[in-house]
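The complex appears here without one of its protein chains, the remainder shown in place.
Then we have chain A:
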Amino acid sequence: MLTYILRRIGLAGLMLFGLVCLTFVIANIAPSDPAALAAGPDAGRSQIEQARREYGLDRPLHEQFLRYVGDLTRLEFGRSIATGRPVGADLARYFPATLELCIVAMIIGLVLGVPLGILSALYKDGPIDHFTRIFAVTGVALPPFWFGLLLQLAFAAWLGWLPTSGRLSVFTEPADPITGLLLVDSLMQGNGGMFVEAASYMALPALVLSFPCLAQILRVNRSEMVEALRADYIVAARAHGVRPGRIVVVHALKNAMLPTLAIIGLRWGWMISSTVLVETVFDWPGTGLYAVSSAIAGDFKPVMGVTLIVGLNFMIANLLVDLMYGVLDPRLRSA
């Protein structure tokens, strides 16, 4: 098992290095001039050349690459050309917001997806099943950007129930972060008001982000439950007079949940990368918004940093799924 784990970790490391190379190449073949960005819109040629020297952009490409990789080994991601700030510090500032959004979205996906999947399976081909099917198809098909704007229009502009965007009211000054997760921090600080406020700002973006995940969990859980409920051991359990509730929750769901857990692992990486659209619509100050703002400005170091974080998340999630499968199926360990 240890060899299996080490092999998987080694492979993930190699993939990460590949990602570093790829992002570096893409950033450097993009037809834009970061020095011009650093110098400002009306800058003359001498100012652009000065900026080029200042940021080391005048050095040969291989030298720039070696320096970038060297920085990464010290967990430094370079400097943003637009702000001059270290990208690592920015990532540390913005990633908790993204992480919190994804965790809440995932919880919404699970809390709604699993029971709806069970209900669909129990009432297969009935009205509930049809309704959840439409719900799931809509969830997968709806572009998050458009869906987000629609929710803003309905719940913020028309009904006035929820705020339009941001992470907290502009008048609220949060205390120094402990974990960076506002919901957690506000509870740790005993600030119920801030918890409620943060939750209200979280509601719409988390719902939009959770929707495709929820739909997939629902459908996978449904089909697994349908299979499980047909299985011999369920028939046997029924014959032994086990209560229906216990049959569903303890016997069927336990087995049906395994593929669902795998889906969660795979969806996690996807979700981190999907925050780009959701964070833009809701001005959620996370890594997605940071990446978009930087990409629009042609500021590549932050984009490369965010790509690495997203890639790392994908790899960790895949690794965990692989390891989980490895635990469940010993044959895979020697594969």
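Quick notes on this structure:
Operating definition for what follows: a residue touches a chain if its C-beta (ideal position, glycine included) is under 8 Å from a C-beta of that chain, and two chains touch if they have at least 3 such contacts; residues count from 1.
Criterion: contacts and distances are computed from a predicted model.
UniProt lists the omitted chain of the complex under the protein name "Peptide/nickel transport system substrate-binding protein" (options: "Dehydrogenase", "Transporter", "Transmembrane protein" or "Peptide/nickel transport system substrate-binding protein").
Residue-wise, the contact with the chain that is not shown comes from A:199, picked out of A:103, A:199 or A:324. Only one of the listed residues, A:103, A:149, A:226 or A:242, touches the absent chain: A:149. Screening A:45, A:62 or A:240 against the full complex identifies A:45 as the residue touching the chain left out. The chain not displayed touches chain A at residues 30-34, 36-47, 50-51, 80, 82-85, 94, 149, 152-153, 156-167, 169-173, 175, 191-197, 199-201, 280-283, 285, 289-290, 293, 295-298.
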